[in-house]
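Below is a structure I'd like to ask you about.
For this depiction, one protein chain was excluded, whereas all remaining protein chains were kept in their positions.
On to subunit A.
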């Protein structure tokens, strides 16, 4: 049970993010939802790599060969960097939208229809 706790947290975080994206009407909140999903996915990757009773993946001076898997940690680092870039891009677009529309409500930001 305790082994699966991280995955439960992952599921809750991703579902909360999806809920925010689908049901909130504010662009900033929608971006918060996207960010939540990103955090959930990153936590998922980290949780995959972790094994009980293993040591940190630093090779020098390791007592045994049983280490926590280092690949996913590298992946998560990349994914966090990509997440920051995406977040910056999304927020700057919201800034531009706010400058021209004077609102961040999705119901009013809809000149592109049809």
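We adopt the following convention: a contact is a pair of C-beta atoms (placed from the backbone, for glycine too) under 8 Å apart; a residue touches a chain by one contact, two chains touch by 3 or more; residues count from 1.
Quick note on the criterion: contacts and distances are computed from a predicted model.
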item	value
Protein name, per the UniProt record, of whichever chain is missing from view ("NADH:ubiquinone oxidoreductase", "ChsH2 rubredoxin-like zinc ribbon domain-containing protein", "Lysine biosynthesis protein LysX" or "Tryptophan synthase beta chain")	"NADH:ubiquinone oxidoreductase"
Missing-chain contacts mapped onto subunit A	14, 21, 27, 30-31, 34, 37-38, 41, 44-45, 48, 71-72, 75, 78-79, 82, 85-86, 89-90, 93-94, 96-97, 99-101, 109-112, 114
